[in-house]
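For this view, one protein chain was removed and the others were kept in their places.
Right after this comes chain A.
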Amino acid sequence: MKFCTVKQYFDDENNNNVTNGIATTVIPLPNKHLKIKANNKEMEQYEQELLRNVMPQELTKLILAANYLNFKEALDFFCRTVANAIQNKSVDYVRKFFGLESDFEPGEEEKLCKEFAWSFEGVDED
């Protein structure tokens, strides 16, 4: 049952995990899925439209929301989008995208860069 968690969400007043904005994006998805279930292409277009307006950093919140609401298809979709977004991108871009900071020892990072020098070539521009 997809919406048992949603009910809990509405009952739970002090909810840090899913802000209203995110909920309005995630919750209509199942209805839309049912309506255009047969037509994959239309679903894809709808999903692209949805994501055009979403900042990369928002995707993390969407993933958290979909996970909390136990909504597999949305989780799948958002994770797929994240994977596509960082495909063939530089390390700095991936760091910025995920909001991470390098916490390697100075020698460690150099060693990694040397080992994977080949993977840094030919990346897309940020």
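The rule is simple: contacts are C-beta pairs under 8 Å (C-beta built on N, C-alpha and C of every residue); 3 or more make two chains touch, one makes a residue touch a chain; residues count from 1.
The rule we apply is simple: contacts and distances are computed from a predicted model.
Remark: of the listed names "ER membrane protein complex subunit 1", "Electron transfer flavoprotein-ubiquinone oxidoreductase", "AP-1 complex subunit gamma" or "F-box domain-containing protein", the one matching the undisplayed chain in UniProt is "F-box domain-containing protein". Mapped onto chain A, contacts with the missing chain fall at residues 5, 8, 12, 16-17, 57, 60-61, 63-64, 67-68, 70, 75-76, 79-80, 82-83, 86-91, 94-95, 98-104, 109, 112-113, 115-123.
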